[in-house]
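So the structure is just underneath, and the comments pick up after that.
A single protein chain has been omitted from the complex, and every remaining protein chain is retained in its original position.
After this line comes subunit A, so read on.
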Amino acid sequence: MLSGCYIRALWILNNQDFVIFSRKFPVVEKRWHVSCLKESSDDFKYHMLPNDSGFSGAFSDRKKREGSARGFGVRVSQSVKGSDSWVDDPITRHVISLYVNKEEGENNLLWPLVLHIKGPYSILILPLVEPRHLKSYSRMCNTSDCGSAIGADESLSSLLLDLPSITGAFAVAQTIGDIVVGEAMEPEVVVAASPSVGGLLDTLTGSIGISSISARAKPVASPVIAFTISGTTVTGAAMSDAPKMGSRPLDKDVLRSFIASAMPFGTPLDLSYSNISAIKTTGFSSADVPPADRKQPAWKPYLYRGKQRILFTIHDTVHAAMYDRDEIPDSITISGQVNCRAELEGLPDVSLPLTWLASARVESLTFHPCAQVPEHGGDKQAITFSPPLGNFVLMHYQALCSVGPPIKGFYQLSMVSENEGAFLFRLSVMEGYKIPRTIEFCTVTMPFPRRRVVSFDGTPSIGTVSNTEHSVDWKIITNTRITSGKSIEATFSGTVRFAPWQAQRMPPSGSALMGDEDSDLESESSGSLVNVEDYIMEKMIKDLPAADLEDPFNRQAYNYATVSFKMIGPSFSGISIDPKSVSIFPALKAPIEVSAQVTSGDYILWNTLGKCPVAATPQA
């Protein structure tokens, strides 16, 4: 039984499918070899790991077969037996298989290869499994039947449950991905004065300061200032995470030294990039004495010394789908996190009551591993945690909005001709919000990814409007302002004109999925023009590229407006921390600062006059 996470090899490919970095772990490979020898049979035997050229060949073969680097994911008519999409599971876009040296007649199947795409790089990691797992998967993708029934046939689910190494490999892949594109960073912690404070290295250098031993090298890597909210949330335009990818070449030495420390034998033991690079760059001195009474956790190689304080930042992200239709309820959810930075000497425990749990509509709450989780139930919950160094996410939560949506109203867009649309917004911002909040910005964007905006008419009741090639942006609130508890009403009507529609070339993946419809012969005017909208709609969707399985819906198929905003002030989710109730043990005096901010995630106003995606909301 292999319960751990062992990695046989990893490869990093660039967007031309060339291996630009590879690492094999002989110790793990030896294990695989031994277990293969035990289970060896006619149709199963040990194969050496492919070299880089063989691997990149196999990868681009799969890409050809499966339409894209990730693949189809679900079984489509192009899927062939033996391929990943034959298994008919979306996760095969992430856990892939490759056939190596197929032309030599040896069916060398590599599975499970964890595929993580970051920037221009594809990171593939091959964790160790048992031969039976590989055989099972091979059966699954070679079955001649029509696909497994849920919970009844041999399924990928059972395999994945059985293989923590896949989960671990993903965590490794993500970390490596962040490193190769230079995004390995810590969560943001906001102090009232400055927008954010630095990370672990700041802490280290700040605390040690000039007084540090001269022999110690100054950290080379400067602390990461830029930040993104971890996860997939889309932040406001002002903070748009402009792609940094591709601009810098892969720093192989950084990667090698990270791998050497994080998983020297292919067994990952510590993936904290900041800790590892701190150890690499600063090392330890005789001044770093271990604590006398208790063990120093592995995730806290250094202890803080200096001025003590604790900072908390509550960060709500609001996701909303606003329909303004009677038959479809709006959906508003909040995901968020509490970030923390505890600059405390020694190894103290911090205790934090979760008194707000009673009132906030929290659906889920998960914690940093350093936290002692209270026995669930009851209102008097509290968590106790022993904080690591630097910024860290103390907890994540999912919640429903405890107040009304911050931006309400409707958006209507109606195509009056093929190249001209009339639109109308009627919005009310912060309606029903009693407590004043600081709004840094609030922008409404009408994206038209498939049309080129030529011009627009109309003046909003408030704010300014500008347009880019593919969108019209309405900045309702441009400068930071503090709401007074009264709602802001905003209307904006006008017309937007587009360049004439040009049929776009189908992307190859789309056309691959397309049936052999003889479009020119079928071109259907279907009688008189029923309606301009329908006509344009029909025209537009004809060469609509398919959405990725990672998208929630085909964004290009709909008309909608997105709202982005950032507010400072109490959270919408109802989560709050009272500085007075935070206690530290052993007791010490440290100021506690709490800040909260709310940003928008997917905040969408659907065109009331058009089609919109929906999902059933169970009447719970």
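Definition applied: a contact is a pair of C-beta atoms (placed from the backbone, for glycine too) under 8 Å apart; a residue touches a chain by one contact, two chains touch by 3 or more; residues count from 1.
Note that contacts and distances are computed from a predicted model.
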Suppose you had to identify the omitted chain by its UniProt name; would it be "DNA replication complex GINS protein PSF2", "Calcium and integrin-binding protein 1", "Dolichol-phosphate mannosyltransferase subunit 3" or "AP-5 complex subunit beta-1"?
"AP-5 complex subunit beta-1"
Touching the hidden chain in the complete assembly: which of A:V27, A:I482 or A:L588 does that?
A:V27
Missing-chain contact among A:E418, A:E489, A:D548 or A:D578 belongs to A:D548
Residue of A:N142, A:S331, A:N419 or A:T608 in touch with the missing chain, whole complex considered
A:S331
